[in-house]
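So that we are looking at the same thing, I have put the structure below in structure tokens.
Here the complex is missing a single protein chain, while all its other protein chains stay put.
Now for subunit A:
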Amino acid sequence: MNVFFPDYCFFFMPPSRSVSKMLLILLGVLVFHLVVLILLIVSTASSTWTVDATGHTDLWYNCHSDPNGYKCLQASSEDWIQAVQALMILSVVFCFTSLIAFLYQLFRLVKGGHFYFTSIFQILASVFVMCGAIIYTVMRPDSDKDYGYAYVLAWVAFPLSLISGLCYLILRKKD
């Protein structure tokens, strides 16, 4: 019989309510953050902010299908489109940085501390998405074309990221 490591000993915390609830909250917050990040990435990368019968435009390409074929041109390089591009990219960068900061602060934060760093970056990301979506809404020239799914995702990602950032503000590290 092994004296150092008996057979009936195992590495397991005694199941208590607070620990499982803590883990559940942690997992939920992390999944929520990942969902927000994915929404932001899809909204930024897919060039479908405006759609019409033949194709889609903005932010990066204007693609149309003629009888001749499917053609893609680069999106117009006006200053407001470039500003929207920059704001969307910045929001993705800040959301990703806040994820890294959350994972870092999870292991290094003192007991009872708040996730300030994470929440600030997440709230900044939501502000950037809001600014980008507002600029796009106001400056769009074609008022008869429909909005594409990337535009909708941007508006959906804004309140979700704001909620996520506020969650981190009230979350406290227990152990």
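The rule is simple: a residue touches a chain if its C-beta (ideal position, glycine included) is under 8 Å from a C-beta of that chain, and two chains touch if they have at least 3 such contacts; residues count from 1.
Rule of thumb we're sticking to: contacts and distances are computed from a predicted model.
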Check your understanding: What name does the UniProt record list for the absent chain among "ATP synthase subunit delta', mitochondrial", "Myelin protein P0", "Armadillo repeat containing 7" or "Transcription and mRNA export factor ENY2"?
Key -> "Myelin protein P0"
Exercise for review: Consider the whole complex, including the chain that is not shown, and state which of A:29, A:89, A:152 or A:166 touches that chain.
Suggested key: A:89
Revision key, fill the gap. Contact residues on subunit A toward the hidden chain run 6-14, 74-75, 77-79, 82-83, 85-87, 89-90, 93, 107, 110-111
